[in-house]
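Note that this complex is displayed minus one protein chain, with the remaining chains in position.
Here is chain A:
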Amino acid sequence: MSKLIDLRMGLFLAALFIVTVLVPIASTLDEGSAVAIPSYLIPLMGKYLCYAILAVALDLCWGYAGILSLGHGAFFALGGYAIGMHLMREIGARGVYANPDLPDFMVFLGWDELPWFWYGFDWFPFAAVMALLVPGALAFVFGWFAFRSRVSGVYLSIITQALTFALLLAFFRNEMGFGGNNGLTDFRDVLGFSLSAPSTRIALFVLTALALAACLVIAKAITVSKAGKVLVAVRDAESRTRFMGYRVENYSVFVFTVSAMMAGLAGALYVPQVGIINPGEFAPANSIEIVVWVALGGRGTLVGAAIGALVVVAVESWLTANFPDLWLFALGALFIVVVLWMPNGILGLVEKLRFRRAKAPAKTEAPA
């Protein structure tokens, strides 16, 4: 049986560890120092790591089980909303309207009491559990119906896209009670720590890095288990797997749910670092971009997915800052390049080159 931590996983985790240790140190240095990292950059890097978690989540269900979800942004956003609701409650009476019982947007809408689905979110552990449970439950119910009816392939992709679009429209409505168009924002602190304090930012960054490492290890553990082999079997020859006595729908629901919960976790870590969650996160384009990250990094490699996300969002940040009009063209070009010349993504390319170099000397010796 394959090992839990192979070479590429080991290298990535080591690199992640070094960054996680160095970034907090560099951020405490004098601003004049060449390697100092300004405090405002830390949440940005934390955000990138959240995207990496999201990419790992999608790779688990797309790369290994062949479930191409075009709606993973929805699970991410739901996790984000769950934590966002808690952060709203933590504002308390410090809002613009200084209402101790209601968030500002509810006062603005003229509501006089908290809707029932906001109950419990005052308590952080409840919100934290909900950030995993709500995306998980949605994925479970959705998957249960879809996979039992044997919806798969393109049809599944389309309905997951419809799912996130439907949620986008729903969350835009003020009547939903999630802040409508503006979403949830103006957060002050989390668990009593100010969100703008450098120490809180560092803590959230480190937490996100740990979450990424944990998700990678969990996803890897699933894929190297016998269940993971069944998932690949489903991906490659679904009916063969059925005739062997495996309930394909149960495996699909399982991996889809785990993946959605990981996406929810990514969203939950994202919101305190960017300071806002709004319905825009449900936009279908966001979900499609996740697919691009995974494809670019290397589908079915987990580590590759994380690298893909980091590379694309880093390029995106740089391009949108310097050549704002070019980004979408660059994204499209990137996708075309991957599809045409890098079927196994960045990781596939790196390993191919390494393999070729390792093999080359042997070849030259052969004729002699």
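Here is the rule we go by: a residue touches a chain if its C-beta (ideal position, glycine included) is under 8 Å from a C-beta of that chain, and two chains touch if they have at least 3 such contacts; residues count from 1.
The definition used in the following text is that contacts and distances are computed from a predicted model.
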From "Urea ABC transporter ATP-binding protein UrtD", "FAD-dependent oxidoreductase", "Phosphoribosylformylglycinamidine synthase subunit PurS" or "Spore gernimation protein KB", the hidden chain's UniProt protein name: "Urea ABC transporter ATP-binding protein UrtD"
Options A:V248, A:I276 or A:L347, residue touching the unrepresented chain: A:V248
Of A:A227, A:V274, A:L319 or A:L349, the residue in touch with the unshown chain: A:A227
Touch list for chain A against the chain that is not drawn: 1, 222, 225-227, 229-230, 232-233, 236-237, 239-240, 242-248, 250-251, 254
